[in-house]
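Shown here: the complex without one of its protein chains, the others still in place.
Then we have chain A:
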Amino acid sequence: MDHSGTAPADDQQPPADDSHLGAPLVELSGVDKYFGDLHVLQDIELTVRRGEVLVVIGPSGSGKSTLCRAINRLETIDGGEIRIDGQPLPAEGRQLARLRADVGMVFQAFNLFAHKTVLDNVTLGPRKVRGLSKSDAEEEAFKLLDRVGVKNQAAKFPAQLSGGQQQRVAIARSLAMHPKVMLFDEPTSALDPEMINEVLDVMEQLAKEGMTMIVVTHEMGFARKAADRVVFMADGQIVEEATPEEFFHHPRSDRAKDFLSKILTH
């Protein structure tokens, strides 16, 4: 590899095996976002295909969380367009709510509903948004809680669970809506080290089952194992896009090389 400096635009990666990927599901074109004077998202172009697992990495303040939150409009954007399954993101109201129901979101701080039991956390969306009966919603919730390994905690309140358990409940709560795509905004950053793997295992399982996922994370091991594609962001821009193999072994940009040298040296 004799590339120097930032990657030239015409330097394409050799095509990876993407036969399992479907049509474009999440499309961002020319997305701009400002926090005051700070240009946090700069002309972002990104397409995620059905079944794809995209991992977004980058130094803090690079705009990766903002990018993730913009996709279900928890952050509004100042320019450009975001489409999900061909539909542009609605600005407000019922249509936006309907779209969000199809986009799962897992937060860094779990954000389980603190006044509801684990079971009620998982059934709230299906019952109130999808109109499922209580018994149908609970039946499925138990299956999902079983799948993420916290079925025996169903009657407890979130504060009684460990961080890793709470985050797995949060994943079950998202899955209960049968989302087309799931967004993970640093899902393991608030966890104690011994709990990180129990959450990553669930996420890897989801990836294997073909869920479309956009994952903002610092977990390079997860990126290597589960990602179809890695996007490296810095200063509000997408600096590099590559397969995990390519990105971790042959990063092209100085920013990426610098970032990787800092996190992979120990």
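Keep in mind that, in the parts below, a residue touches a chain if its C-beta (ideal position, glycine included) is under 8 Å from a C-beta of that chain, and two chains touch if they have at least 3 such contacts; residues count from 1.
In this section, contacts and distances are computed from a predicted model.
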## Note on the structure
Should one name the undisplayed chain from "Phosphoribosylformylglycinamidine synthase subunit PurQ", "NADH-quinone oxidoreductase subunit L", "ABC transporter permease subunit" or "Phenylalanine--tRNA ligase beta subunit" using UniProt, the answer is "ABC transporter permease subunit"
### Query
Any idea which of A:Lys33, A:Arg49, A:Lys64 or A:Arg100 touches the chain not displayed?
A:Arg100
### Query
Quick one: which of A:Met177, A:Leu191 or A:Val239 touches the chain that's been left out?
A:Met177
### Message
Can you tell me which of A:Gly125, A:Gly164 or A:Gly236 touches the chain that was removed from the display?
### Response
A:Gly125
### Query
For chain A, which residues touch the unseen chain?
72, 74, 92-94, 96-98, 100-105, 107, 109, 111-115, 124-125, 128-129, 157-159, 170, 173-174, 177
